[in-house]
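All protein chains but one are shown in place.
Here is subunit A:
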Amino acid sequence: MLHVPVTGSSESAAGEGFLSVRGLNKRYGDFIAVDNLDLDLPKGELVAFLGPSGCGKTTSLRMIAGLVPATSGRIVVGGRDLTTVEPYRRDMGLVFQSYALFPHMSIAENVAFGLKMRKVGRAETEQRVREAISMVRLTGKESHRPAQLSGGQQQRVALARALVIRPSILLLDEPLSNLDAKLRDEMRNEIRDIQQRLGITAIFVTHDQAEALTMCDKVAVMNAGRLEQLGTPVELYEKPQSPFVASFIGRTNRFAAVAKNGAAELAGLSIPTPAGMTGKVEVMIRPHRITLSAPADGAPCHAVEGVVTRSIFAGDILQYEVVAHGATFLVEQGTAAHERPLEQGSPVRLHWLMSDTYVFGAAA
């Protein structure tokens, strides 16, 4: 048998890079779809690939699965170099953005296909297929054809088909994009649960940052073919390493400023900048980290006087637009029953912690 199963226990200890991607590149002519991707995934972790449409998420996934040859770079799983290994010997489960079910097979046959290729015995196949189908809540649909199922049901078959082979690495290309909000939540938990229970190392491609932040151990933010930052949700949110990450994850105020002698001027304030930074910089502050009163503990903060120019009540939050010294701030406050929203024209004093102020060298 050609297939070499990679079982959980026989692999190198958890920790450094079960999946290790080094300098992965993909070029289409002059166009660089994936630019020098480096990635290390410990065993059993779920990492999200998050980024705008066309940034190279699917292409990266397809290279890891072996469906498109990399222009250069290496892919190593559990110490085994898979760079030139055929896709059918990589033992990876891939859930396609377009499901890619076998239209001529029943749901049960679709799910059983990978086991058949692995020459798993009949009794075991039957049992694992039954389990996988019930896991994605499709019991009773075993003999249906894919065309007889809804988009969301097809997506779940694709998931069951990839999971049933217990792949060493599970690659999910927007597997929940066609589900309604409720089922999406359920499947999200289900995937997370299965992934943790079976200790599968998985990459989860998504457009939805809430999905990425809430369900994944780590998030890889991609932009224009490049990995901008790989980190835990908290790291990405609190320590963004680039203006792109800061503005892509969560909402943010962005101000252009000029750094001189270790400080940048913003709304009459002098914002300290990292050592050695000069010229144009971008200053970012999260709208909900701006408060209307000074922090009680006296932590070092910036403060500026301004006037409310717009006030929006959005149920759970209040959004103010405040103009201070010519700079426009978006400010978000949680609502409370006893509080009345500030009216347009009200004078306010904005405060935010120094540690909540991000300064980036502006992109050339």
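The rule we apply is simple: a contact is a pair of C-beta atoms (placed from the backbone, for glycine too) under 8 Å apart; a residue touches a chain by one contact, two chains touch by 3 or more; residues count from 1.
Keep this in mind: contacts and distances are computed from a predicted model.
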Answering from "Respiratory nitrate reductase subunit gamma", "Polyamine ABC transporter permease", "Ion-translocating oxidoreductase complex subunit C" or "PadR family transcriptional regulator": the UniProt protein name of the missing subunit is "Polyamine ABC transporter permease"
Checked against the full complex, the residue among A:75, A:107, A:165 or A:331 that touches the missing chain is A:165
I'm checking contacts with the chain that's been left out. Which of A:117, A:210, A:294 or A:307 qualifies? A:117
With the full complex in mind, choose from A:24, A:39 or A:92 the residue touching the hidden chain. A:92
Touching residues (missing chain, whole complex) on subunit A: 2-3, 65-67, 86-94, 96, 98, 100-104, 113-114, 117-118, 161-162, 165
